[in-house]
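The complex appears here without one of its protein chains, the remainder shown in place.
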Amino acid sequence: MSIAICLSNFDGPLDLLLHLIKTNEMDISDIQMVEITEQYLSVIEQMKQMDLDVAGEFLLMAATLIHIKSRMLLPAADELEAEEEDVDPRAELVRRLLEYQRYKDAALCLNQFPCVRREVFLRQYLEPDIAGPGTEDPVNVGIYQLAAAFHQLLNATRVEVVHEVVREQLSVADFIHKILDHLQGHAQRSLGDFFKGNASRQELVVTFLAMLELVKMRMLKISQSAEFQPVWLSLSVSEPGVDAGSLKEVGFGYG
Amino acid sequence: MDERCRAVAALIFAAESPLTLERLCAIFDCQRADLRPVVDRLLELYPVSQSGFYLAEIAGGYQFRTDPDLGHWLVKLSRDRPFRFSQAALETLAMVAYRQPVTRGEIEYLRGVDSGGVLKTLLDKGFLRILGKKDVPGRPLMYGTSKQFLEFFGLKDLNGLPTLKEFSALDPALDPGAEASPEFPLDIKSEHNSARNGI
Partner (left out) sequence: MDERCRAVAALIFAAESPLTLERLCAIFDCQRADLRPVVDRLLELYPVSQSGFYLAEIAGGYQFRTDPDLGHWLVKLSRDRPFRFSQAALETLAMVAYRQPVTRGEIEYLRGVDSGGVLKTLLDKGFLRILGKKDVPGRPLMYGTSKQFLEFFGLKDLNGLPTLKEFSALDPALDPGAEASPEFPLDIKSEHNSARNGI
């Protein structure tokens, strides 16, 4: 059976599979694996012959189909495997197909809603009373827009940012974060807390450097009640608010 | 119409986006209970398919919109082609709408294809937003729909989404013939149809 199908018309392997099941008028919960697998592979083969690249997802599904088909063709299981064989090898695939079908339907349904600038139109004129002085185009803001803006900024200045090539094995910035995390929620902690465990000499040095950096940035207070008493570290700001990745080595001169 | 009622109508009319009762209350310095009847009155005064535009409850607020059945006239106002979703975008949008908060991995499992590009486009267009990171290993980003999503599809809130057809893979009584006709919740379907047919 030859089916003139272009893969790009399908949203993915599940979509193609659903199409084949429907054109064959099969019961989705009782897929004829031999037939479907054959047809699916022939579609893929056609694509290859036409020199069209077939996306990995379609190939993965082909492998899955072949696997299920072979499991169904296995001779009746002996008693030991009986339990496992009770599960229809198609079950997972059927579940995914039905679930996918569900969202496909929902998408169609959603698309029938009257949409803005398609069926429904809004008032576009802004009255002077509302517009106010110096209105700039409002920007949609959310976490994504924030990340996008930063990404754009960095890209715009990429040439200069590229300088930070050599990566240290231990980053002062990372250790700054570790220290801040360690202090989070504590009024203060003793210096010794930060040098416990089996840290390497290098780690000890970097931890200490990180502390000095924090003091320099006025984010950390160090106190001692008297000579030879424990040294206490505390945050000098209520909430450090430093995000991983926000501190660049280059800024500390250790790069 | 008393002045407050007129003012409420004017404010909703002039606002750039759906005006919530909260903001109206802030402007008039009064309680929701004071303004609720005013808004209800306006909803009655500007029903759909009567005068060309109507007062709609959208994304938790109120907004005047043109009647959906007049769309073919209004597209003539602008030269731009009306906005269209691709199948991939619509499906992804539907999945996020129903399953939010949802991760990219979950969507890709459902769709069976890489969905980074579609997600990015939907984020760029403002239909989706990042809700945070999931508290599982790897801390993947979680996605949800935005207010603009509700505005675009004219939904009051997420409950306005059509109900998802229930299914059970193990249900032998599953009727494959029913697939082509997803269930519309009656209210939406009828409101919709009347909006389209009504004159």
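Just so it is clear, A and B label the chains in written order, and each chain counts residues from 1 on its own.
As a convention for this text, contacts are C-beta pairs under 8 Å (C-beta built on N, C-alpha and C of every residue); 3 or more make two chains touch, one makes a residue touch a chain.
Bear in mind the structure is a predicted one, so any value in this text is a computation, not a measurement.
Only one residue from A:Leu110, A:Val206 or A:Met219 touches the chain missing from this view: A:Met219. Not every partner is drawn; the one left out touches subunit B at residues 1, 3, 5-11, 13-15, 23, 26-27, 45, 49-53, 64, 66-67, 70, 73-74, 76-77, 83-89, 104, 113-114, 116-123, 125, 130-133, 139, 141, 199.
Residues touching the missing chain, restricted to subunit A, are 7-8, 52-56, 58-59, 121-125, 127, 129-132, 135-139, 141-158, 216-219, 236-237, 239, 241-248, 251 (touch as defined at the top).
Keep in mind that, in the parts below, only the chains that are shown with their structure count from here on.
Averaging C-alpha coordinates per chain places the centre of subunit A 25 Å away from that of subunit B.
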